[in-house]
Every structure is written in structure tokens, then in C-alpha cells.
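With one protein chain withheld, the remaining protein chains of the complex are depicted in position.
Up next is subunit A:
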Amino acid sequence: MHVSGTTEGFLSCLTSPLIRSIWSKERNSKSQAYSMSKIIYIPDKLPTPPDQQPTVNVFAAVVEPKIINNLVRRLNQIAPLENLRHVKRVQKKHLEDGKTQIALILCVASENNCDLDVLSPCVQELVTSYKLSAFITKVCKEAATTKEEWEEQCKLWPTSYHPPTYNIDGITGFNEVDTQSIFGFMRLAIELAQSSSKSFQELGIYLLQVVNAAVIVDPSVTQVIASACDHHISFENASTSNVNGETSFEKSPKSLCSHFGSNGSIIHGTFPSSSSLEKLKQSCADVSCLYPLRWVDQPLPHSSNSCCWHPLRHAAIAAIESSAARDRRLFPTLETTGDKSVEMEHMGPLTKLAKRQKIDLDNANSKEKKVGTDGEGTYSKLGRPYLCTDYDIYLVWEPCIMCAMALVHQRVRRVFYAFPNPSHGALGSAHRLQGEKSLNHHYAVFRVLLHEDVL
């Protein structure tokens, strides 16, 4: 299946037994809803309107088909299109009378002087000997980054198009298993956000209060690493974050299965109405990433010891803390064992080396790792994560700039969010941090559009 659309046909090609069994349970009630859900890649830069792309002038000429090969070979030698590698040399045009007209680029024209006199002697020689009538035309300056841009470019002059890959899975589309897994984890995040609001209701403090929720996942073993809700106004007993870093889903992959197969009953338990997504969006006044400055106005419960609010403990920040705590617990530091002074002396270079090796390994093959993370607590040194490298995070709402930058620092690989954050969203709405070239890490960003009935 492609990123932006699902078909019924993919049912037959499901390979994971887990997903298949879930799917067969839900296929009747949910297949329609899932097929209306989709995952949208949020690109690094705001796409320029396809018809407003920068162009450069080139000299071109209409030529006879039989001389094309000779001309192209010669031109590639004397006037290579150095900075226009995406531009095709030859343009084929179907004329109205059914004939085909072929034009080719002779060379790049200078910005200011478009006189034929400026042609280099070699090109001039070709023009003369083949009796070509050169003309000026426009081609797009930059390679297309989207299919839409490319289609528009080709109206001017044909170009080639290579979809970006960046080594991050999903940018060019997700397979069926990955798609279902992504929907499942996003559902889990939404459940967290809502179950938190339910706790508030039980406390009688707020009605329909919804917070943001974050779930950090190791996609290679479809395992939840950490999860958390907004803490900026939260309370001890309502907290769904686990400071020990261990979540119940992590202990047994089977409980994840039950989440996939829960048929949305948890959600509907919270919101009896079928339009739970609408309710969720309407009651989001307390989502910290949407209103980062609103913590000041939060009323507090009378007993102060039950309170643990924190203006900066947004869901993503809390989830990062939780995953770091898990890391510390599962992989205790070198300093705590053996001769401290010796360890200290070698720590710097060693960790640097380890990081480099890890990165090399990742570049070589991102699937060929995960030694010893079997979910039962037997972890080898090789299995130790470096921050959240290779992990995904699922957020109900697009993160604010603070959270988005925190995810850069923690080296998250992919960010999935369900709802945009129009005023403070940093991954496409108000900012586009994933396109900030100077940063030392870049993740891929996706929006997951879940159809209401999936929940």
C-alpha cells in the first residue's frame, strides 16, 4: 500500500500472524474505517507552489530525430549541464498534427545576456554546421522534491524525479504490516490521552479534559519503550506515565496484541458518543503543546501534596525521561562497576567509538541489529540503545517547538502525530523544525489520519 491511500486488496498480502488475527476479528467492522485512515509524510520544507519554482534560461533548438544521438553525445562533452542534472537534455513534444517534435538543450544561457553571440565557439560551431535555430527557454533550477513539483516542472521542460529516501523507512510509503502497526500505536496514544481525561473525571476535577500523550516505540520489535501524558497540570494518581520506565505493554508483546484487538471498547467507555475524535479535539484546552503558556492559569486541587504539575513536563518530555530511566535501569553505567578511575579514563574515547560503530551499523543495515532485546530482560551490550536512535514516537497532537527540539536531542527516528497544532506546532504548522539544516539530527515526520470508527 502506498502512503496516502489504502485498498481492500491488501488483505490478502498480510503476513504477520498477529496483525492477521486482529484483522480478521475486526475486518468486518473496521476494514472500511482503516481504509479511510492514512499516513501522510510531512516534508522537510514547505513545498513551493509547483508553478512558482525557480527557473534558469537555456538555449535549445528543435532538431531532426536522426541527428539527436550525435548531438547529445557532442553536447555532453562540450556543454554538460553541470548544475542541472535533474533536467533532461531532450524534450519530446507531441504536436497537434500527430507528429513528434524533438528539441534539445544546447547549453545554459547567462542570466543577463541572452544573445546568441554568447554561445561558446564549440556550441556555435554545432549550431552552424547543423543549421539549428537556437531559442531561449526556461527549465526548473532545482530538482523536484514532490511528485506535484515534478509534474509542474515537466510542463516547462522534462526533468527527472527521484523521491527522497534519507534511509528512513516510510518516507516513500509503508507496507501493510507497518501501516497497521502505526495505526495501532497511534490508537494506543489516543487511548492514553483519553484514559487520562477519564481519571480526571473520576476525580471530579475536570470534565472532558484531554491532555497530550506520547508513546515511544522500538519499531524493529514493535515494543513500547515508554509512554507518558502531559504532566504540566497532572496529578499523581491520574498519571499514566511510568517513572520506572516500564510499561505494562513492554513486559509482554501479547498485551500489545490485546490493544490492537480491543475493538475500541476502552475509548468508547470513555466517550460513549461515536464522534470521539471530535470530542477529543473540542476538549483539548489543556493540551500543553497547544497552549504552552496556559499552565499559569491552572487551578490546583486543595490538597497540595497530590499535585505534581510542571509547566515543562509535556507528554514528549515526560516520555523521553521515562525512556531514559528505562535505559539507566536496563543498562547500568560502566562507572558503577569495577575500578572507577580506570573506567573514567577510557570512557570518553570508548563511548565515542561505540557511538560511531553504532551509527555505521545503522547506516549499513537498520534491520540487522537488536541483539538481546527480547522483552524479558536479557539484554546484551550490543542491544543497548543510544538515546532514542531507531525509535519512533507517537503523539496525539503535533509537538510544540520545545518538545520537537527535545525529540531532535534524543535522536528519535520518526515522529507520528494525529492532530496538527495550528498555533504552536513545530513540525509543519507554525515551524518546520525537521527542515532545519543546521541541526545535528533529523527525523522524518508523519501525520496519521485515523478514521473515527477505528477508535
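Just so it is clear, a residue touches a chain if its C-beta (ideal position, glycine included) is under 8 Å from a C-beta of that chain, and two chains touch if they have at least 3 such contacts; residues count from 1.
Throughout what follows, contacts and distances are computed from a predicted model.
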| item | value |
| --- | --- |
| Listed names "PHOSPHATIDYLINOSITOL GLYCAN-RELATED", "tRNA-specific adenosine deaminase TAD2 isoform X1", "Trafficking protein particle complex subunit" or "LSM complex subunit LSM3", matching UniProt entry of the absent chain | "tRNA-specific adenosine deaminase TAD2 isoform X1" |
| Residue, one of A:M36, A:V127, A:I401 or A:L449, that touches the chain absent here | A:I401 |
| Option from A:F135, A:Y161 or A:W309 whose C-beta touches the chain left out | A:W309 |
| Sites on subunit A contacted by the missing partner chain, in the whole complex | 291-293, 295-298, 300, 304, 307-312, 317, 320-321, 324, 327-328, 333, 341, 344-345, 347-348, 351, 387, 400-402, 405-406, 408-411, 422-426, 429-431, 433, 436, 438-440 |
